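Here's a structure for you.
One chain of protein is taken out of this complex; the other chains stay put.
Presenting subunit A:
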Amino acid sequence: MAVLNFTLSEEGATVFHDALACMFKFSDDVCMEARQDKLTLTALNISKSAYICFTFAANRFFSRYVFEGNAQYRDRFFCQLTIRALLSIFRTRQGGELPQSKDSSIDKCDVVIDDGPGKKSRLIARVICRNGITASHSLAFEVKPPTHAKFIKDEAQNRWTISSRTLRQLMDHFGPGIELLDINTDNDASLVNFTCFTETMQQRRGGEDDALRKPLHTNIAVEMDEFDVITVKDKLHIIISVKDFRAILQHAQITGGELTTFYSDPGRPMKLSYGGDGVLCEFILMTVGEKDASALKHKNPRQNAAKSAKQPLDAASHRASSVPQAAPPKPNPTQQKLAPRPRQSQFEIRPQPMPPPPPPAPPATADSDSLFVPQADEDDQWEPLNDDDDEEVDQIDRLQWNSTGEPVMIKSSHFHT
């Protein structure tokens, strides 16, 4: 019996394709995670600064969805696939306006995943076209547990909701060659500013020619009335990558829903989410920390020190609770510098103003309504960053990415001790 078996309608295949196309802007591979009640696609970009998660509700999105599991994967099954291959399978075929006899559009698409001892591990997508041609695509996959990013909703006191179409229209004003987007508020004027810019020339990676480039600043001021909900600390600057933001909005506008963002401070992750019919789209983006290049330069030694000091604690908390989110966010030098210890403990201890999870030990449950909680398997525990990741952090620094929030990106893996 197949591990997973589902059928997509023509519209379903289109939505699926759109989701994959969006992910493809971040990553080459996608992790597919199937459970009884939902199918989740996740991807993490190569610099681990952006995490994408699409959740498809089993009963609403699919025309048919049967998760059988097998002895090895009873509750969930996961695999990693190449997005490029999936894109070509679910792409829209010619047809539509053509008469029935010439219509080669998709009638339905059956996807079967088989895995297990003695079986060929393949994802087989049978695309049945209206013209009577059937294409069976057989893809190899890698069984690999997905990496999930954690987002602590209670930490994110700043939030706003706006129509994705409105936001997409603003994007038209973004100039060419910009890299970063600074979202900041001015409560006095009741404005939200979207400022796009590139890093100043001396900060850019080394080329002499770069000195000739003029940094371009574009500021788009949006009245707060445009937002459905807005609760943002005054004068808070939050900076994200324009490329990521663009990719998200391009997809969000297709669904046409309301886009909601949550974020806390610079250098901490920002979450954007919107939903469609039976689909939930979530993005966690790392925001750039304080634009303090000199601070970045000095920080490395301390960073390592801080990490090694903190690590045992994290591990302990892991053991304390089997719920993955138990791991407190990793401290981070910049963060410590800017908003030192107090903030962190505050975050742990303070009674949550949010829909309340029991405040004490498993603060993890704070997220229990989040998508990432239901990780039943032990090996899904969040784990603090290891040294390898430190290297990546350094790399990010070179790219002018403040690494501060990096710890939230945690690999789910063997933390059994």
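Throughout what follows, a contact is a pair of C-beta atoms (placed from the backbone, for glycine too) under 8 Å apart; a residue touches a chain by one contact, two chains touch by 3 or more; residues count from 1.
The rule is simple: contacts and distances are computed from a predicted model.
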item: Record-based protein name (UniProt) of the chain missing from this complex, from "Rad1/Rec1/Rad17", "Polyglutamylase complex subunit TTLL1", "Trafficking protein particle complex subunit 11" or "Topoisomerase II-associated protein PAT1"; value: "Rad1/Rec1/Rad17"
item: Candidates A:Gln94, A:Gln169 or A:Thr218 - the one touching the absent chain; value: A:Gln94
item: Identified contact with the non-displayed chain, of A:Cys129, A:Ile152 or A:Leu180; value: A:Cys129
item: Given A:Arg60, A:Arg74 or A:Lys120, the one touching the chain that is not displayed; value: A:Lys120
item: Subunit A, residues in touch with the chain not shown (by the definition above); value: 82, 84-85, 87-88, 93-94, 98, 102, 104, 120, 122, 127-129, 131-140
